[in-house]
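Of the protein chains in this complex, all but one are displayed in their positions.
Chain nomenclature is as follows: A, B and C, assigned in order of appearance, with residue numbering initiated at 1 for each chain independently.
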């Protein structure tokens, strides 16, 4: 079993942003070993049309013992550990194909929600103990991050040994907020009066958060 | 003295918004009597070029015993009672003439800041006692609301009996937020993840806040 | 069928707050007729121990054709129309019995989530069209509001004709925020620097929101 791996996914940039912390964190950990297990980092497309098949393909190709997916939640000040994926596609903005879905089911015959199968509370405690702002969250939204978690949990459930799977939403990187602030001033088209939604987290801290999530999840599987 | 009045100003709509709560509140109180004094409601232009002269003209025309000006602070959840006006024009967005000023003085030889001369703490207490969210604020921003207060205080100081003058920033009206939310969904161009900046206050409550401010200010002058 | 009613529930005050907008809105509509149907307003206890039985009792007693429940979401600037109830009790604060539950299931053998069965999108559109800030929400939290919706949906599902059921989270009333601001200043124990979480909504607007939700839900049932 030493050849088994953990799959770590990160989304491409989207919504006109040049970078995505999810992609950066995934790249930082790709090829590393955590708890003696190889981390396979892969990019997910911000495309409703392509996402489900890509996820099925990754599970088939790598047969991972743990799956951790990463995405961006603009404005969030802490790591969000998503408890639930809803059977819902309801986009506030277009995906990278220009597509906006409203109030649709991801899987017509699927459950209303699926619960993430990583040891989330234990991961949260470990993050907080290391000084990383983190919290459990009751919604992964209605965009592709939620769809990603739903598809992984749904596909995992039909495998011989379903790999524990979960999703972390990451804050902006500081440089993204700096660019947003510079752009806002340059273009004079938006007031940032209250300055909410400008929280960020250093890349190093976000990478460490993902490492903690993978380490705890892998140890639980290996011990199990 | 029965012919003396209180001047209440409200800005026009700006930034592409169809309405401005400051204008609506001003209109609701124009012509009313408060503490036995007539309220003269007048509109101010969202124009850097025209604002100062308009203010000087209103003081000359009406010779008010109190001046209260109103503006919008998008996203604010409470009435802001501005303590200070800064000698600064620094715009995040264009005024209605399409003009953006950056880091300029309003009055080259003027003081760094001027302090509002209404009994702000007493007004705040009265608002809170009536159940109206309110707070004293240390900055009126860098746009025309701040300029309005600075120009009024500056011009008032050179009159024989300077009328006590102040400024209230008002939250959005609920209908403005509803329109913003509907538009955001319709156009799919902005994520409202954290939903900050969507606070609002009912028109009736904002009108009552302005009445309280006028009543307390007028009684202080009449008693004085 | 003229004897059938709609059940409208509102929670008691909790967390040391003297009032709860949910209770006030429920009281304002109790006994009214909407779409020709009587509104039966009832109070729910902020008690994990008592909630489920109370809900079962109300369904048995009234056999409503629609159920709408109301609760408070502190700091929320808009009406939240809850899409989902999670099979989860995870409290940030104690209920009125002093009890805090962490990461527990509401119903060991229940589904991960249940979906609200009111026409939420139609209700949201009607609220926004009337100028009431409103949005669909993907999580009702982990406290008794979520438990309320879960228990109603679960119990409703086993009735001969399951009544469409849903939940609205309401913002603070303005007077609650005013009291919070006065108290904070009085006691000097908390900084309100950013002043988030101080949004509020007028009682009249919240009552109108509940009326809209009931009217649209009832018409859908009566037409069905």
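What we mean here is this: contacts are C-beta pairs under 8 Å (C-beta built on N, C-alpha and C of every residue); 3 or more make two chains touch, one makes a residue touch a chain.
Note that this is a predicted model, so its numbers are computed, not measured.
Across B:7, B:26, B:65 or B:86, the single residue that touches the chain missing here is B:86. Note on the undisplayed chain: of the listed residues A:47, A:96 or A:200, the one touching it is A:200. Of the options A:33, A:99, A:135 or A:159, the residue whose C-beta touches the omitted chain is A:135. Of the residues in subunit A, those that touch the hidden partner chain are 76-78, 127-135, 173-175, 177-179, 181-182, 192, 195-196, 198-202, 204-205. On the side of subunit B, the interface with the absent chain consists of residues 83-84, 86, 88, 90, 103, 111-115, 121, 136-142, 146, 194-196, using the contact rule stated above. Along subunit C, the points of touch with the absent chain fall at residues 15, 73-76, 91-94, 100, 141, 184-185, 188-194, 196-197.
Quick note on the criterion: only the chains that are shown with their structure count from here on.
At the subunit A-subunit C interface, residue numbers used by both copies make up over half of all numbers present, so the two copies contact each other through mostly the same positions. Averaged C-alpha coordinates put the centre of subunit B at 36 Å from the centre of subunit C.
Here the spacing of subunit A and subunit B, counted between their Cα centres, is 44 Å. As a whole-number value, the distance joining the C-alpha centres of subunit A and subunit C reads 30 Å.
Each of the following residues of subunit B touches two or more other chains: 76, 192, 196.
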